[in-house]
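Of the protein chains in this complex, one is absent; all others appear in place.
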Amino acid sequence: MIVCIAVVGHQNNPLYIQSFTEADDALKLHHIVHCSLDVVDERVNNPKKSGPMLNETFLGLLYPTENYKVYGYLTNTKVKFILVTTDLDVRDADVRNFFRRFHSAYLDAVSNPFHVPGKKITSKTFAERVTNIVKSVSFHTTG
Amino acid sequence: MAPAVPRSGDAIFANVERVNAELFTLTYGAIVRQLLTDLEEVEEVNKQLDQMGYNIGIRLIDEFLAKSNVTRCVDFRETAEVIAKVGFKMFLGVTASVSNWDTEGTCCSLILEDNPLVDFVELPDTCQGLYYCNILSGVVRGALEMVSMKTEVTWVRDMLRGDDAFELQVKLLKQVPEEYPYKDDE
């Protein structure tokens, strides 16, 4: 199950963090997301890891914490999407697909003339869309 | 009435040169935003948009008449139909539906199911009361005025305010008779 999805601006400032758990672990998730940025930077700075797939936006599994898995996605404008999930074995394809849909949602959100680039995303429709995407996506692993 | 009046703008729409829809939408969004920052008052922005629309309309009508060989409309009903079916399609790429005629046939509603202007748009709380698409009302008003119909165009429904469609109420105030023949020295 997806625990948290976050959008982080190109100055590593949080634009949108949404957790999908009842528990009050916003702080922890903030930490996890914030921490994962280091890994993102690392991935970006030495691209030998992602050598074959150049200008690939999907960063794959950033790092596993004790009970989460954190995936990253980097747009070409250096905006990062961070996905925190509790499903422990997930197929990259699913995550990739998820991020692709999320990305399009994000695009529409920032196309809103009333959205100030680099500021937090306050759009309700965006929130709803994200929730729907998250609901629809389930990382059920087929063996 | 002339039989040659196109009942839909598809044909014309097909062969007018177009601009990318996103670019168009974003441009309009930028304009509105700029107006908001300049004028600060939402009401002012509504006025300004309407004025801009008017200025567009009084120019646009000529192109419209030229491109779509629409002949003279017999009555206001027909005019409304042409606007909805041909005009909107031609310039906005969508067709509106006409309804809510009053008894005198001087007041009707153009209903837009979808509206390319408002893709992505979501009104923030600070500018509720903004008629985001107010430019359209201005265009209609201006265009009709050039064909000697004084109209009053107001928004009845607005999707950005949670309604299910855009409804533009067009009210014919008076029809200025055009004197024929014009004197030469005028």
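Observations
Letters are used for the chains, namely A and B, taken in the order the chains are written, and counting of residues starts over at 1 for each.
As a working rule, contacts are C-beta pairs under 8 Å (C-beta built on N, C-alpha and C of every residue); 3 or more make two chains touch, one makes a residue touch a chain.
One rule holds for everything that comes next: contacts and distances are computed from a predicted model.
The complex appears with one chain absent; UniProt names that chain "Putative tetratricopeptide repeat (TPR)-like superfamily protein" among the candidates "Fertilization-independent endosperm protein", "Putative tetratricopeptide repeat (TPR)-like superfamily protein", "Dolichyl-phosphate-mannose--protein mannosyltransferase" or "t-SNARE coiled-coil homology domain-containing protein".
Counted over the whole complex, the shown chains touched by the missing one are A.
Within subunit A, the residues in touch with the undisplayed chain are 12-14, 24, 26-27, 30-31, 34-35, 37-38, 41-42, 45.
Throughout what follows, only the chains that are shown with their structure count from here on.
Across the complex, subunit B is touched by residues 108-109, 111-114, 122-125 of subunit A.
Listing the residues of subunit B that touch subunit A in their complex gives 22, 25-26, 28-30, 32-33, 119-124, 127.
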